[in-house]
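A single protein chain has been omitted from the complex, and every remaining protein chain is retained in its original position.
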Amino acid sequence: MRNRVAPIGLVIIVASLATALLAPRLVPYDVRAMAPQASLAPPGGQHLFGTDEFGRDVFSRVLVGSRVSLVVAFFSVATAVGLGTTVGLTAGYYGGWWDGVSMRGMDIIFAFPAILLAIAIMAVLGTSLLNLVIAIGIVYTPQFARVARAAALTVRSLEFVDAARALGLGNARIIGRHLIPNILAPVIVQVSLSLSLAILSESALSFLGLGTQPPTPSWGNMLSEGRQFLELAPWNAVFPGLAIMLVVLGFNLLGDGLRDLLDPRLR
Amino acid sequence: MQRYLATRLLALIPVLLGILTVVFVLIRLIPGDAVQLFLGTQVELTPEQMVELRRFFGVDKPMHAQYVDYLSRIVRGDLGVSLRTSRLVLDDILQRLPLSFQLATLALVVAMLIAVPLGIASAVTRNSALDVLARIGGLLGLSMPSFWLGAMLILVFSRYLHISIGQYVPLTQNPLGTLQSLYLPSLALGAAIAAILMRYVRSSLLEVLGQDYIRTARGKGLRAAAVMLRHALPNAMIPVITVLGFQMGYLLGGTVVIEEIFALPGMGRLVLQAIFQRDYPVVQGVVLVIALLFVVTNLVVDLLYAWIDPRIRYA
Partner (left out) sequence: MRVRWWMWLVVMALVLPVLPVRAGPAGTTFTIGVDQEVVGLDPNLVTAFSSFRRIDFLYNKLVRYNDRLLIEGDLAESWEFPDPRTAVFRLRRGVKFHSGAEMTSDDVKFTLERVLDPATRSPGRSFVDVITSIETPDRYTVRLKMQFPLASLLSGLASANLSIVEKAAVQRSGNLQRTVAGTGPFMLAEWVPDNFMRLVKNPNYFRQGLPKFDTLILRVIPDQASLLAGVRTRALDMATINQGAVITQARRESGIVVMQKAGLNLRIFAFNTTRPPYTDARVRYAFSFAIDRNVIVNTAEFGYAAVSGPVPASTPWATPAGRFTSYTQNVARARQMLSEAGYPNGFATRIVTSPTYEGGIAVAQVIQEQLRAIGVNATLETIEWGTYINRWVARDFDTMIELRGGDPDPDRFLYRTFHSTGAVNNFLFKDGGIDRLLERGRVNLETDARRPIYDELQRALIEAAPALFLYTPMETQVLQGYVRGFKIIGNGALYFLEEASVER
């Protein structure tokens, strides 16, 4: 089943990325154009997904919103992966004082309640896309550090590493050739989980007023704005919600599939 | 064992100190004057009054002086007073801690009640329709924001079932009331966690079921149920307990939005408002307490891990 389902995930992700890239050309309406007389119109007719309280087209906003949500998701996780695996790999491989210090640092970040840390960082830096990426990236760094470190520790103790060193291979080569392939599997699993969490974090931050700010649409802020219309005009929240669910589903399916592909134990 | 415990406890101290420092600096970096916020827009003060007020709030000294001052008081167990309400921070925290703890526990219970049976069924009937359905359900649970689920639950319960969200009452006053008021929030939180847990239960169980000692047990003639309950499940649950520990920590501080929607006076709301109002002592105190609880919980989980493991290996 897994091998049948993973490609579905891939399709979803590719479609989302394509949508995000092409969004400005695909949208039937300007995402900021207000049409007060068409306020809260139900789906159908001129507006595929209906309109919000300002008369803005929900379909266009969902399409453009994909850009923010996907950018936040990918770049924050990329930040977390970059920072986390670097720290974790070096900590596990070299050990010593660097291991102690850096992992304590990771522990500190990890012990912070995630949402509170994100809130605090956003409050300090201000609400912008870059800052969202930084905040969420920092919050998810410790997970990758741990995963990378655990993998590095396992590999380091293997004999072929000593053999490689005896042959004169530098540390960088060893890390590149032997460590990195081994941490791929757990990191990929973690990535798919983190991508989903990143999108959900952006949504929660928007609910508290600290995520993407209007009038720029993001699935997160559309979801939280749409909450007040849950009974009056549910389409405002349902469609961005479905979009989030679809993309997260895609990430998870793809992640599962990749893990099964890469993890020799489960073959 | 004692040495392990001692080293772990010692390792806690730099972490807690680090957290305290990070919070201390971070919240003071947020632009905005605590005193001015306290006054709001309606009151005008002379510069002398401002100075006086700042001294009263303790924000007139340079940051490092405030830091040292704060550390020395922490060591004595004094978490300070709220800039906003002049109440003792410790009192506020102790008042709200039970709710956060109860909510976290209930959410985990709900999650386990959903995740364990589904995870077992999923692992046992591998790749069947039930497995697929359960995994899809799990993915859906993962992808839905918990506050969204909470909002939907409130809508359904109030509009269609005419059941209200109860007002929170402490456990000592009226346990039934407590359970009622935490019913919906723990469902909303538990669903998402159940999804995560279920995957771990499933994969862990699959791994265990493939082990030799399971085949031995079956070979000895034990019924499937007994095999599951006495050998497979306990082993499979070990990594799951670790995850539970992490979730507990997340739940203790990360339920802000749920608390807002369900009107629960928990620590999440306390610290959120404190951040927005630059109530430094409250933020520092709450984060410290939450971090402490998180770290202690994980320590307990690790100890349990270490304690359980060798015993089972010889079972």
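The chains carry the letters A and B, assigned in the order they are written, with residues numbered from 1 in each.
In the analysis below, a residue touches a chain if its C-beta (ideal position, glycine included) is under 8 Å from a C-beta of that chain, and two chains touch if they have at least 3 such contacts.
For clarity, every value in this text was computed on a predicted model and none was experimentally measured.
Chemist: With respect to the chain omitted from the figure, which of B:58, B:98, B:177 or B:239 is a touching residue?
Modeler: Only one listed residue reaches the unshown chain, and that is B:177.
Chemist: With respect to the chain omitted from the figure, which of B:72, B:125, B:167 or B:211 is a touching residue?
Modeler: Residue touching the absent chain, from the options given: B:167.
Chemist: I'm checking contacts with the chain that's been left out. Which of B:107, B:139, B:270 or B:301 qualifies?
Modeler: Of all options in B:107, B:139, B:270 or B:301, contact with the hidden chain holds for B:270.
Chemist: Pick out the residues on subunit A that sit against the missing chain.
Modeler: Here the touching residues of subunit A are 32-34, 36, 39, 53-55, 123, 126-127, 209-210, 213-215, 227-233.
Chemist: For subunit B, which residues touch the unseen chain?
Modeler: Touch with the absent chain occurs at residues 30-33, 36-37, 39-46, 49, 84-87, 92, 95-96, 113, 151, 154-155, 157-159, 162-169, 174, 176-177, 179-180, 183-184, 260-263, 265, 269-270, 276-278.
Convention: only the chains that are shown with their structure count from here on.
Chemist: Between subunit A and subunit B, what's the gap in Å when you average each chain's C-alpha atoms?
Modeler: Taking the average C-alpha coordinate of subunit A and of subunit B, the gap between them is 22 Å.
Chemist: For the complex, which residues does subunit A have touching subunit B?
Modeler: Touch list, subunit A to subunit B: 1, 104-105, 107-108, 111-116, 119-121, 123-124, 196, 200, 203-204, 207-208, 223, 227, 230-231, 237, 241, 244-245, 248-249, 252-253.
Chemist: So in the complex, which bits of subunit B are touching subunit A?
Modeler: For this pair, the touching residues of subunit B are 11, 14-15, 18-19, 22-23, 26-27, 29-31, 127, 131-132, 139-140, 142-145, 147-148, 151-152, 155, 159, 249-250, 252-254, 256-257, 268, 271-272, 275-276, 287, 290-291, 294-295.
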